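The structure under discussion is supplied below as structure tokens; questions concerning it will follow.
Left out: one protein chain. Kept in place: all the others.
Going by the order they are written in, the chains are A, B, C, D, E, F and G; count residues from 1 in each one.
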């Protein structure tokens, strides 16, 4: 089944990395297909950041996300620009620390940035918390695959921190923690 | 009537200027049509120089010289490269000082360079001697027109010398001198 | 009219045509066989209160011309193949920013350094498609020294009217040939579309061309090669805006194809029709002249881009179009797109014109 | 085969394909959206005994690539529109001197600076005709990350075999997208045509391609962009020699059109046939996938230049060709030249792909 | 004359906090709606520029304004009746 | 060793006549078949290079050869039996 | 009037990253322009492509945002065609000295009456941090992942050797000095070149151990060596540490210049 996931937030939150991890998890460890794309703003930085990944059991033909099934929103501007038009049957996971608005679709509020800061001591891993929560809620990829993809992608020495962040996300979503 | 005249010699003899003068005479003073063209060698100088002019009473359509009616040859190399293939019914005027070979067509030998040097004291006007002879023999343009075109084209202060050179050429060709 | 007779070289005639049209800026870089145009401008412009500048290369030449044009000056450059290739990026910039300018290309044999002193028409497709992205331009092809003058002057009017780079695509034969020319007393000088202060600088008029907000008048116009809105502000990620802008840039030229068309028709009832532009026109004319008894059709094109495809229909009995070009059949490709009958490309490379005999033979073979 | 699975960006796949093909030299200049290729080569080449050099501009980039190629190295560069325009002169030089090289153009929205971060296919005609004079090249268009890898590697083989610049004409969507890719253990590596010492360096073989006299082996070859004889010596005023040389340069590619052709045919008995290359392929595939009940023809082209016009005839029932492109219909022009039935160009500008809905609507309107 | 930071422009780079000789800018603490932590003003009445601009009729310091990469710092005229908020606060 | 001007290369620029310290090259007088006036040699046996090359085993002067823009000047080995024409002429 | 009046208010905030030094340089330049008392309609800003080159888009006057590297060639056309216009060029190290190097040295040689402000952040900012011809040896960029090995240009020295009339170097830290240098440049007939070292926190700082913008400003400040002091050190035979760079007025002269405005005739 084709599932379209759109991430948005601001520069520096690791929005793009999140979709790369997700796509990687699907392809390398769940042996599915994935196509990851992103919006490159005006060449210089700043402003809203957006990235998307499509995950499917079959080869992905049309690679652009048109009507996302799942949203991960990590900033108010990101919500306004990319999340506000979510279809009623979509699922949205939002960082309640940073997003003030709420959509018309099903949504889950995750205080990812606050949690990352307080529980883990580093707000930089908020995106990994969100990834954990995303997988916890939607199972677009397996937890196992996500974990491996995270470990592939994060800087050396931060593996434990990131694993914890992921587990925290899964836990918040009500899933089981990794043993 | 369309008449195609081809000049050749080596760089520095004023081969190109000669055809420009001839074309100018035809257009500006005889009120005919003319098209002057030239071969640009490899960008740097040296070697054989070639230039041509077509003179016609009607507008000139095809502007390239294919089978010249008249040749003016001022160097042996020029003869070999551009004059050797002259058709039997062509007319060739050659500078006998510099050209050793002789063609199969009607030809006139003019010791233009020698004459220019000895009679006029400046071999630089050999080409004007040749022009005079050319007009003397073939009347492709009128003597009057040629004279005016020469005066238009030569550096200030050399008018008398060039007029004399022209007259010398005409005289050699057996024509009447300008009064 | 007190027009006067001259015996000029084609390149000189082009330079004189530009001067007559009020060209006030020439930025160039020497290259055979176009150099005489620069040299003539170097001698003449300063005396007419204009500016000649020899730039460090062709990239800079066309850039300086575009800069000068924004001050309101009629501005031009002249080059040949290798220099033309170097101008491609900034030609696209001129198209995108709708900067009027005139570019003369005296074509020589390519590719690469090729035959620097020999004639060719090998840059006709490049002139239309040589810069990246979609855009449109106007290209005129003179076939005589007289037309070198007339079409250069015309190029300035078209560049101004359509705010677009206009190309005089000539060749070594026409550029270097000396011929009789009648120099008119004055040439028509139509201006740039007027800018209405207070309006948006890139908002087009009905003809799809915006008014020209000359620099130095206090309009405060921002000019950018980025996709921009009607204020001229960069706006490079809005798909609709980009599509509309680029479509307008192309449409303002293509929708004017009929108005821009400049061609002569000879023997419209002929079955075999030559189509030519530039130097080969002369050979076709000779063929027709030499065979008054034959019905030889001829579409002789001066405005090659946008190509006046509607002219093909004027030859109602046409069974075949014969297209002699000094290239491997570049405009023949364009004609193939439009023609309902076979197109015979008659390419000729190496620097010499087709002889009348060669072309007549092609015609006769199909008669 | 111990091929392995990866999740790579298209640009990275292209760089890896080049490395796998034995590319030993990359000379480049950063430009969005191609920069990742250069960056990846900067990281990887030194470790493989190759050379990465960031040149001062694109003129220099392609020049350095050509220079490197003459030492026998497989060499490449990557760029996008503005840089591509700057490479035009030296691309002509590579064509004229028959220098193998690979040029990746990750197309973005033009003209000019345009839309630096958005996808387009606006440089397809430029790639074929952007340098002055007549010449021919090969252009490949990948439609997936897998093909970014495969076709880049293939490009090196073709460049070597035909001694010609080979273009990987991709776009921002394919270049920046990350997808699953199967990385083969090794890629085929065919060499350059062998040079027989003592023979003339520019004397072609039966396939019209001369052997490659690598520098540093004592062959003493003179390489020039001037028209040259088979010894390689300049000979720029001999019309016949020039004509023969340029015709050979074009013929060696065009006569190999069928061999070079790389396309897939879907539903050859369809009445309406899509023709696409690059990113729009993906949309057409989706349309076909979404409408299994409809007979939707599809000619999916990988080798765009020389265009495999013979493939059109495979669609015997074709009533119409529908050509979606991320430009104003550039390859559609080429198809119009060859097609016996109407060609519908479906241009799309602005950076987004045609949606499957859009394309299906065009198809349905004609059904 | 009164010092003001335009919140719609400030990007929170804190360069102003480094350059003012009087340390009038202090790093802010809370992000605003745009997620940006705008510096706070610490007794801005100490700014020489503010105090003496009218007296000398020209810019006296203005280094913070020149430095602010985001054109977020300027001076606004104080309305005569406007209460001196800052003075009251400290 | 014998000095020689290659008539098929010399373009008659006369630079050799300026640079030889012994004035061994003299401007020529008559054009050859190619129309070029090739310099003449004035007692070339005076050339240090010719005289001493074999003794020292290296180029001693050679300025004319280095200068000649047309690669027209070189030295040829004299055949032992060859009459020394120049010596006889003067 | 103040320099703020030269901004297109409707276009602010600009696209620069937080802490990017470009905004500071624009302020200083506009302050100098403002101090010249020039009319807006007589002033034109020209630039190439890069973050730095976006500057003219934020200024109210006529302006040309051109192609990468070509700003000076366009500016030459503007100035030669209408010498009454005051033409100021914004450029970056990549724009000016990589792709645009030829126009740079030729504009210096011609000594054409332009003022050029180069925001030298020692990196290609806009394209995401590739090495530039001014990237110091050893520095990390995306195309020098193992540290840059190519020697870097001293842009000001190059301008001097090529013929510029006025050359000065300052930094985003030296705002007052920079403003004054730009003003002197604007006043000097002929080619004026003002090099401004600036921080690019996103693409230079981040990769080169400047965690905070302020760290890089500190570095810039600490490594600036006043020309006068440099000269003194040299005189005393002392070595100048390799990582210092000279700031100050480096050249002022009056070689023949081009594109000068015809002196205005007073009525």
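The rule is simple: a contact is a pair of C-beta atoms (placed from the backbone, for glycine too) under 8 Å apart; a residue touches a chain by one contact, two chains touch by 3 or more.
These figures come from a predicted structure and were not determined experimentally.
A.B. asks: Which of G:102, G:143, G:171 or G:216 touches the chain that is not shown?
C.D. replies: G:102
A.B. asks: For the chain that's not shown, point to the residue among G:4, G:41 or G:157 touching it.
C.D. replies: G:157
A.B. asks: In the full complex, which bits of chain G touch the chain not displayed? Write them out.
C.D. replies: 98-102, 105-106, 109-111, 133, 137, 149-154, 157-158, 160-163, 255-256, 258
A.B. asks: Across the whole complex, list the residues on chain C that are touched by the chain not included here.
C.D. replies: Against the missing chain, chain C presents residues 29-32, 35, 38-39, 42-43, 46, 52, 54, 56-58, 82, 112-113.
A.B. asks: So which bits of chain F touch the chain we can't see?
C.D. replies: Contacting residues on chain F, toward the hidden partner: 8-9, 11-15, 18-19, 36, 59, 63, 65-72, 74.
One rule holds in what follows: only the chains that are shown with their structure count from here on.
A.B. asks: Chain D to chain F: how many Å between their CA centres?
C.D. replies: The separation of the two C-alpha centroids amounts to 58 Å.
A.B. asks: Which residue numbers or ranges of chain E touch two or more of the other chains?
C.D. replies: 11
A.B. asks: On chain A, where are the residues touching two or more other chains?
C.D. replies: Within chain A, the residues that touch at least two other chains are 39, 41-43, 46.
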